[in-house]
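Please find one structure pasted underneath; my questions will follow.
Removed: one protein chain of the complex. Kept in place: all other protein chains.
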Amino acid sequence: MKILIQEADFDAGAELAALGAGSATVGGIACFVGRVRDLNESQGVTGLFLEHYPAMTTRALSEIMEAASRRWQVQDATVIHRVGHLKPMDQIVFVGVASCHRGDAFAACEFIMDYLKTRAPFWKKETTRDGEHWVDARASDESAAERWK
Amino acid sequence: MKILIQEADFDAGAELAALGAGSATVGGIACFVGRVRDLNESQGVTGLFLEHYPAMTTRALSEIMEAASRRWQVQDATVIHRVGHLKPMDQIVFVGVASCHRGDAFAACEFIMDYLKTRAPFWKKETTRDGEHWVDARASDESAAERWK
Amino acid sequence: MKVRVLYFARLREAVGMETEVIELPGDKSSIAALLDLLRMRGGVWGKEAAVDSGNRLAVNQQLAGMITPLQDGDEVAIFPPVTGG
Partner (left out) sequence: MKVRVLYFARLREAVGMETEVIELPGDKSSIAALLDLLRMRGGVWGKEAAVDSGNRLAVNQQLAGMITPLQDGDEVAIFPPVTGG
């Protein structure tokens, strides 16, 4: 298991390659890479600021990954989340899960993303032509997480 | 949309980066990378031979990707499948989907994998210490595809 | 009328050939008629061309069922359930 919270960009290809590397029982890796869009709540987003709660972030992500491991066959998993200042098209999050079973890799990866979105202490502030504003949580993210119960 | 059938290995990181590149409306990319395991039907798999039906393969994959695009928001998609001789831990398949919505990216990616497994004309022959044998289709793959109906 | 028939994977090895051209009576035919003709060869064909063989079919590179009509020049592929990915 690997968790990184960092301002720097990440190399998604290298992270994919490292997942389950050296294990010939890994059948597949499911991964998700989130990118900053130029439209979210507002049109014309020019920048994004990511705040987090340092003392809690890694712990929250670790608990989410452990919950996924209890539920599905997870041979290896990586979560990377960027913080600080980002701009449209920047990578913001990487979640990757290696498993012996394809269905487990997909489910665990999507579960981690859905829980990260609703349980991990990150907050986005968008910059647009009209100024800055904090992004509101979306009910659709909450219902995506609820369906795993 | 990009479909490649090739003997050569592929660079999953480069494929991920290329998906939806230059589009600031892409919110996320879901991808799956399949690897050759050293246990499948038999223990101690030392090699795998992938046969396909060249005239049909690209067409079948294209139809599967189009079906995914009709059902979900797909901004870009890539499928790469290797053929010929592979060995344990080799990459065998890459499926990546870029979408404005995370849920759509995950669903379309898993749908394409499930349909590829049951509708695209590839056949695996395993080599073990005891010789070679053609891999039997698995009922679990068929039921994975059936659940999308 | 003539159709080209292709065999793949385990089936290709079982029947000992990759492809052949088969002449069918009349101007129009069907998958069922083709399989009838193949079964009459006996040997492995009796099992491999059986309706319940488990083998899959494609006509002109598209998955097809038993009642699919055939025309002169069609490409028919017969193969075991696929196992890619």
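Some notes on this structure:
Note that the chains take the letters A, B and C in the order they are written out, and that residue 1 is the start of every chain.
To be clear about the criterion, a residue touches a chain if its C-beta (ideal position, glycine included) is under 8 Å from a C-beta of that chain, and two chains touch if they have at least 3 such contacts.
From a predicted model like this one, the values you see are computed outputs, not experimental measurements.
Considering the whole complex, the hidden chain is in touch with A. Checked against the hidden chain, the listed residues A:19, A:50 or A:74 yield one contact partner: A:50.
The set of subunit A residues touching the chain not shown comprises 34, 50-53, 55-56, 59-60, 81, 92-93, 113, 116-125, 134-137, 141.
Here is the rule we use: only the chains that are shown with their structure count from here on.
Farthest from subunit C in terms of Cα centroid separation is A.
Centre-to-centre, using mean CA coordinates, subunit B is 26 Å away from subunit C.
Subunit C has its Cα centroid 48 Å from the Cα centroid of subunit A. Those residues of subunit B in touch with two or more other chains are numbered 34, 113. Of all residues in subunit C, those touching 2 or more other chains are 85, listed in ascending order.
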